[in-house]
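Every protein chain except one is present and positioned as in the full complex.
Labels A and B are assigned to the chains in the order they are written; within every chain, residues are numbered from 1.
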Amino acid sequence: MAALSVLHACDKISEPYSTTIGVTDTAACPVPEFPAVTVVEKRVLLEDYTGHTCVNCPKAALTARNLKETYGEQLVVIAVHAGFFANPTASGDFTYDFRSEAGTAWDNFFGVGLVGNPNGLINRLGYPNNHITAPAGWGNAVSTALGTAPLVDLQMINEYDNDARKLCTHIKTRFITSIDRNLKLVVVLNESGIIQPQKNNDAEVGEVPVILNYEHNHVLRGAINSSWGNTVAQKGTANPESVVKTFKYILNGEYVAANCQVVAFVYDDETKEVLQAIEKPVL
Amino acid sequence: MKKIILACVLILAYSAGKAQEQPVTGKKLPSVMVKNLEGKTINTAELNNDGKPMIVSFWALWCKPCINELTTISDVYPDWVSETGVKLIAVSIDDSRSSSKVLPTVNAKGWEYEVLLDVNGDFKRAMNVNMIPHTFLINGNGEIVWQHTSFSEGSELQLIDKVRRLNAGEPLGE
Partner (left out) sequence: MRVFTWIVPALVMLVLTGVNAKAQSLTEGGRVSGNFQLDAQVYRADSAIGAYEVEEKMRMNTFANILYTNGNFNAGVRVESYLNPILGYDPRYKGSGVPYWFGSWKNEQFDITVGNFYEQFGSGLVLRSYEERNLGYDNALRGARVKFMPYQGVTIKGLIGTQRFFWEQGPGIVRGLDGDFALNEMFDKNGVCKTRVVLGGSFVSKYQPLEDIVVNDTSLLKLPANVASWAARFNLSRGGFSLDGEYATKLNDPSSINNFIYKKGESMLLQATYSQKGFGVIAALKRTDNMSYKSKRTETGNALDINYLPALTRQHAYSLSAMYPYATQPNGELAVQGQLNYKIKKGSKLGGKYGTDIALNYSRITSIKKETADGETAIGQSGTAGYTSPFFAFGDQLYFQDLNLELQHKFNTRYKLLVSYMYLNYNIDVIEGHPGDPMVKAHILIADMTYKYDTRNAIKIELQHLATKQDDGDWMQYMVEYTMAPKWFFTFSDQFNYGNAEKDRQLHYPTVAMGYTQGSNRLTLTYGKQREGIICVGGVCRNVPASNGLSITLTSTF
């Protein structure tokens, strides 16, 4: 059996052995001056793992929307379309592909799709055995997470050149207390206002069995740096006062820039817990 | 925490190992409460056949090879009993979804075994049964001397062979 597993468990990689990620291009994107911060705000990240053929998901998206109305900027929502119910069908109404490499990577790692949809992660707390929360528990989890003081502060400035479809996003990570952990920064692009069909089984939320003109919001389009991010702090190394990272990203032709937002979050690489998040529109 | 458990297990195994250096009796049936088809509670440690061998076979209505095994044996059971005096006890692990169907099914098939109902798997767990059918052979002293899992056509011949050897006082083999 060991022999069999060895036979199948080899991955042979061919050149080139690496791909470049998150290279900052300060020539194309000159770093601006960040304003001083007077009040540090704690913001919580809610990831809603969903899919367009998932019949119970519109109700969960409504829960997320209500929470966003209650908490405003303090809640950052990403709708991660991944797993079986996000797969495009060969023909019919559900051929649109909402998936992204980052979303699929997160779903495979956290196993959310295998547990079922809809389900969510709040600040990725409770990993590895108790991180998946059903929509009914999101309200409680978000308010509990907001109750803890932030250890890190994030600021973001976006500049967008419409003709070149070039987005320059600058993120400043400031350490409020000294943190001796391995921290990483992930930056992603979301798009709202995508009108595509969505399966539904709750008449109070929309038409059953399909909402043909459903508005998909906060859809994760892709990572601007990479699925698991760049290091901003290392164990054993003293934190600088702040770290500024700049990324250049060219928006895909079909994305509507006015509906796009950039989301950045800092997380602990060992526990996967998200320490702080921020969201700013592209325009 | 894991280390403490591991230590416990090692000590358990050691003390049991030590115990087995004594002039030993074999493993006996554990004491678990199950019900028979009349609804009476039976203590499995008290199952006996007056000093003659017993076969304890775990089965369920949804397990085809188990039904096969018990049907095949039921065709030759009267011969087995008159030759060796053996008694077969069929323990059903059907849960409340199907346990009430055991009595009518057994009667309709005309099986003459003693049938016990182990609805929550307590007896199965105490006997360390993983997959059914799982059949145990118990000698006249109540000790488990042989066990076998799975069934194919002709496996019953191996079983009756073991019973005959047991009666004759011969070694049972594998």
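By our rule, a residue touches a chain if its C-beta (ideal position, glycine included) is under 8 Å from a C-beta of that chain, and two chains touch if they have at least 3 such contacts.
As the structure is a computational prediction, the values presented were derived from the model and not from experiment.
Checked against the full complex, the candidates A:81, A:170 or A:199 give a single residue touching the omitted chain, namely A:199.
Among A:133, A:190 or A:261, the one in contact with the hidden chain is A:133. Interface residues of chain A with the unshown chain, by the touch rule above, are 1, 4-5, 8-9, 54-56, 66, 83-85, 90, 108, 111, 113-119, 128-130, 132-137, 139-140, 143, 199-201, 204, 208-210. Not every partner is drawn; the one left out touches chain B at residues 1-2, 4-5, 7-9, 11-19, 22, 24-25, 27, 30-31, 33, 38-41, 61-64, 75, 95-98, 100-101, 103-110, 119-122, 125-131, 134, 146-150, 152-155, 157-158, 174.
By our rule, only the chains that are shown with their structure count from here on.
Computed from the mean C-alpha positions, the centre of chain A lies at a distance of 56 Å from the centre of chain B.
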